[in-house]
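A protein chain is absent from this complex, but the other protein chains hold their places.
Letters A and B mark the chains in the order given here, with residues in each chain numbered from 1 onward.
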């Protein structure tokens, strides 16, 4: 899990958008994106520990022959996009929130796509 | 899991928005938000029962020393926002759908942030 908050924030600031919504989208099927605690890295450890227990890399019955079935399942559980709020030209997150790209089958080169939609209230 | 459908609906109606999308966002890292059955409260019971079995409060290997690792993991599995449709000035949900704030580490004072984005079709 890679903290991408600062990278996304830079992108938002560079866009000039003052207010609205941002969708941060992962165009991959063995990776995900999620929002969680940004302060104590042990939280990330505990999330990955639990995901690995719930979705073991080797499980009798897996049919996908690339050996990364667990990564696809984890991607499904975590999801491939988050929607966040933009205020005052930057990400508007909760105090303890950071945005994490979740690599479940790496290392690989990955991309994040970001799109903005306007806020309907002034 | 607290049914917040009526509170969100009041907020939508008060906004005057007739049509569009609403993002309901939880700015916390040990809580989530989800949409599920609004009629039989036993569904909520069964969701929490299963989440507690999948993500036990005490698990060997947890490193986060605040004792709420499970709450962070559950928040990651459930997610911290939902996007819903607005039609005719109110929430447009399925017949059996309600919106549930999921407190995984309470009781605490919590907030929900709601933002609206326009529908591109007339």
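Operating definition for what follows: a contact is a pair of C-beta atoms (placed from the backbone, for glycine too) under 8 Å apart; a residue touches a chain by one contact, two chains touch by 3 or more.
Keep in mind that what you see is a predicted model, and the values were worked out from it rather than measured.
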*Listed residues B:4, B:54 or B:114, member touching the removed chain*: B:54
*So which of B:12, B:31 or B:82 would be touching the chain we can't see?*
B:82
*So which bits of chain B touch the chain we can't see?*
20-21, 34-37, 40, 42-43, 45-47, 49-51, 53-54, 77-79, 82-85, 92-97, 117-121
_Residue numbers in chain A that touch the chain omitted from display_ = 15, 17, 20, 23, 25-29, 54-55, 59, 61-66, 69, 72-73, 75-77, 79-81, 83, 113, 115-118
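By our rule, only the chains that are shown with their structure count from here on.
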*Could you give the separation in Å between the centres of chain A and chain B, each centre being the mean of its C-alpha atoms?*
18
